[in-house]
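Following this message is one structure expressed as structure tokens.
Every protein chain except one is present and positioned as in the full complex.
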Amino acid sequence: MAKKIGFLVNSDRCIGCHACELACKNEYQQEPEIRWRKVYPLKEDSFGRVARGFASLACNHCEDPACLKACPVIAYTKREDGIVMHSKERCIGCKNCMLACPYKVPEFNKKTKKVEKCHMCAMRQDKGEKPACVAGCPMEAISVIDIADDVAGAERSLPGFPNAAITNPTTRFIKPVVGRQVRRDA
Amino acid sequence: MSNRTFDRRTDLAKRYSLYSLFKQYYQGDWELARKAATAIQQYEPVNDNLSSQQDQNLDAAALFEYNRLFVGPGKLLAPPYESAYRNAQGLVMQEETLLVRQFYLQAGIEVSNKNAIPDDHLGLEFEFICYLLSREGERLQADDSSTANRYAALYQEFCQQHILSWVYQHCDDILAHGKTGLCRDTAISLVRFLQREEANFLSKEEFV
Amino acid sequence: MKQKSVVSRRTFLKGAAATVATVSFGGTFFDFLFSGLSPAVAAETNIAELFRSACPRNCYDTCAILSTVQDGVLKKVEGDPASTYTRGTLCAKGFSYTRSVYSPDRIKYPMRQIGRGSGNWQRISWDEAYTEIAQNMLRLKREYGSTLPICLNKYSGNFDIMHYGIEGMLTSIGNTTRATGTPCWPAGIDAQTFDFGTIVCNDPEDIVNSKYLIIWGANPAWCSVHSMYFVKEAQQRGCKIVVIDPILTQTASKADLYIQIKSSTDGALALGMARYILDHNLYDGEWLAKNSKGAEEFFSYLKNNITLEWAAEKTGIPKHIIEMLAREYATTKPANIWIGYGMQRHTNGGQNVRAIDALAAVTGNIGKSGGGAQYAQLETWGFKYHAMSQTKPVNSGGKEDRAININNFGAEVLNAQDPPIKMLWIACRGPMTQDPETAVVKKAFEGMDLVVTADLFMTPTVEMSDIVLPVTTAFETPGVNVSYWHYWMSLNEQAIKPMYESKNDITIAMELSAKLNELKQGSCTFPTSGDLQEWVGKEFSEGIYKQFGIQDWKELKKGPVKAKGSLIAWQDNKFRTPSGKYELWSAEAEKYGHFPLPVYVEEMQSTEQYPLRCITPHWKLSIHSQFQNLDWMAAVNNEPHIEIHPKVAAKYHIKDNDAVKMFNDIGYITLPAKITETVSPDVVAVYETWYKNKNFNVNYTVKAIPADMGKKATGAPGIAFHDNFVAIQKV
Partner (left out) sequence: MMGEWALVLFTVLSQMAAGAFITLWVLDTVKGNIKEATGTFVSQGIVLAMGLGLLTSLGHLGHPLEAYRASAHFGTSWLSREVIVFGLFFFLTVVYYWQWRTGGARRLVGIIGSLVALLAVPTSGMVYVLAAIPAWNNFGPIFFFLLTAFTLGPLYTAVLLTLEQYSLEKSLFQVVIAALACSCMSYVLYLSVLISAGDVAALTGWNTMLSITFWLRLFIGWIAPLGILGYILAQQQWHSSRYVILTFALVLIGELLGRELFYASAVALTMFGL
């Protein structure tokens, strides 16, 4: 059975520098408002002590994708390895997938009047290369893993991440650990 | 020479000279642009004579406005680049510019200062049209109407695929930001001329 | 009437290429002359070529880049995997380079502003620009007897070695005025110069060998992204990461222990720890005896003047924490301290750095892998500076170049006398956005006969100039780059042709020199011609070849190279101080009017009227005024904000995202509030950068208060950027 892959987002290593987001734009030279990968700031007190934390998210390539179900023209297909592909040719720009996706991943391109989203650099991975965001991350904070093997400390969600039960995303997270703090505002 | 080809040649000559005036207007040098703009008014008079009297300080204002619209150094108010209107952020040397480059190449033409001046600069696009029209005229003279028609078809294709897809918007920007008569009148004349060309394409559909 | 057709019949498209050459035929109204276009020569080549580039920005990491070019167009940039420091990655700014090379806002042609600041620009040719500049220079030389009225303000916009040709250009005209010093790191450099003799740091890849690492007033997660990989690696190998910073920065969020010290009291903490180390006999007496000078005096100063209670009260850190910190630092070997640049931008910045250096010395951590007091290094900058070293013309008036303080530029330009300053040449700099007291800088600009600025974009500085010269980006011109932190050297090949009419600064120097000599023979010694590649080659010295183990600079075309030896600072314990030892007691410091010992100097305090300290660190998506104006960056964030502690915000009834006015006696800014517990209650944080079309410049509120040190090594004291006291109110 082909291995099912997904993103591992290690927010403990991530320093919120947006290199992944810009590496993706640089690879595909997209329009500025199109952001296939976004670095979301986490609420500062979501891990006990206050800290600046981030989660870098693109498409979660869900196991039962809401976009695929909602799309009236079958523009979405899920590959053997789990990557959810979107076909530019089939899309008619009805934006139904944008409503259905709990993670607001599909984006409407005003020029092509169609929706587009991250495809986990399927072509690069087929050539054995890492996705542009993974290759571009200076902290090696994001990687592609086989979701079958359990990575130490990997969880299915982060505080603030929409309920994973809806579409069963393949993205796995590692929570940041915040060290001891000697503060003067107690 | 049947009078039909004769009319076609004089019409072609008029269009050719108008295009070369617009080319001169857009090639960035203010003196040439000013002369071209006044010449254009003879061909395509914008008859509200209010704006026709040009005195000295109005002329300086026109120069600064011309630069603010097309040249710089700040953000261009009406950038004379097709990519400025075809991709959201007006980035040059992207897909749009390269499509224009392929079109030039089809006709055996390329930008002499390649990769320094974006291929889709309006001055260059008009120059390409002048080249096509001149080839058509030359072929007509040599009575080789089949090649002439093909140049005319190439011109029409280039106009529809590129010029008409953005120059109207470009002229709207000029009218929105331009205050002095000169730039505004040239923009109005350009719009009228292109509209006639467009109408001309439709009527020519049955003719060719 | 059928004319015999001259051209034989061929298929239309194939034939078009051939007939195009015979196109211009005279006599008919169809004659057509090529101007911008020409017959196509080569068929379109769409094979992708790879070029070695290097990021020349003012940044610790100076990344090696691989640029992909197709048919003369830069398609994308990637990190060069050959460097073990950047490991094939860039940062957000690096990845956005295609947007600056092809930005629609780039300045395309030389232009002349009719009425400085009026916004009315006229396009001029390069020749006209050179003529007006040269005529002005010669006129000033005639009127004032020397070229001293011409003042150059150039610094960190582009640290490519070739850009030192700009200084060379000014030298080749005669004695000129130079904005000297650096706003960035001078106090720290002087401090380490008094202690060690100069600034040398370990190879940052060595951080993984540290067992204890204090990151003191630095935020590598924003300003040296690739170092954070090694900090994380060290942490995973068991190294304890301690971050000391008034703001809980992105780096502090990754620390094992974060200490929210009161800003500008770092010296007190260091001395408190030193006192503890002394009392508990945790110092390395043997190393001190052999390699240091003034240890006894330092210890007696500690005994008589420093108590842990005082240090706790001064720094706001509980005594037991200081004791724990001192014990852990002294007993875990090797222990490393990374001293940040932000921390030395205070009126006692230099003295604080010396106190921290003393900690490393007292505990014998100097010269050790995984140890030391890291600040910066200029060891890999031993080039010939061929482009910079020009000879002054024989008839140039004045004795020598005149230095004015870059950190008080506006005032010093206005007050300059015999001769006054009448012309500015600005390159690789943005005084109108980066200098303190912007109003004074503007006044200085207004008083000039001629202001020439070489820049890529329409910045506020360009708006205040008469002539703007379009310059090339790093991808359009050859060069070579080294870093002030890591030990790699990267060649910067010319990947694409210069866009529009932009030129490289060396070309500008050559052509201006030609024009000056044309107008008045012998008025400029700068060579008037030369291939830029050769210019790069001429920069390489024997020392560089030996240090990097290469025979010829063209080997760099195969990839960046790393310095071969001396990657651990002061390993041989030979210090470049007068005594050859680590000088706790520095006579040199005394000579420059400082205390010989790293004693504590009182920090600047807030006032009744301006109770809050405004810290203005770098912004993560820009380097000063670069990058934030690009569309991709604006898509991520296009709004400045002021970070305020919830307790402070409550006092002023400010809620998240409310518009806040931050002001003091010289200026004010208005921007949205961000309520966050990551700043301390007595501090607000506003990140300095330039937003393209926003009237935002935090420097409106920053006074040109000099830092304590900087004169010795950099020619002028630094700026106490973070001693800026403000008040806030809800708008």
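A, B and C label the chains in the order they appear, each numbered from 1.
Here is the rule we go by: a residue touches a chain if its C-beta (ideal position, glycine included) is under 8 Å from a C-beta of that chain, and two chains touch if they have at least 3 such contacts.
In this text, all values refer to a predicted model and were calculated from it rather than measured experimentally.
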Query: Of the chains that are displayed, which are in contact with the missing one across the whole complex?
result: A
Task: Give the residue, chosen from A:71, A:120, A:135 or A:154, that touches the chain omitted from the document.
output: A:71
Field: Residues of chain A in contact with the chain not shown
entry: 40-43, 55, 57, 66, 68-74, 90-96, 99-104, 108, 112-115, 158-163, 166-167
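Methods note: only the chains that are shown with their structure count from here on.
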Query: So that we know how the chains sit together, what is the shape of their touch graph: line, ring, star, complete or other?
result: complete
- request: Any chance you could check whether B-C or A-C wins on number of contacting C-beta pairs?
  value: B-C
- request: Calculate how many whole Å lie between the centre of chain A and the centre of chain B, each centre taken as the average of the chain's C-alpha atoms.
  value: 46
Statement: CA centroids of chain B and chain C: separation to the nearest Å works out as 45
Task: Please compute the C-alpha centroid of chain A, do the same for chain C, then give the distance between them in whole Å.
output: 34
- prompt: Which chain B residues sit where two or more other chains touch them?
  reply: 89, 94
- line: Residues in chain C with touches to at least two other chains are numbered 631
- request: Could you please specify the touching residues of chain C with respect to chain A in the complex?
  value: 75-79, 86-98, 221-222, 225-226, 228-229, 232, 241, 248-260, 262, 316-318, 321, 620-621, 631-632, 634-636, 645, 647, 676-678, 680-681
Contacting residues of chain C [partner chain B, same complex]: 1-3, 5-7, 12-13, 16-20, 23, 25, 28-32, 34-41, 43-44, 71-74, 99, 102-105, 107-109, 111, 114, 119-123, 458, 462, 468, 470, 496-501, 631
Field: Complex contact set, residues of chain A against chain C
entry: 12-13, 15-19, 21-23, 25-27, 29, 32-33, 35, 39, 44-45, 50-53, 135-140, 176, 178-185
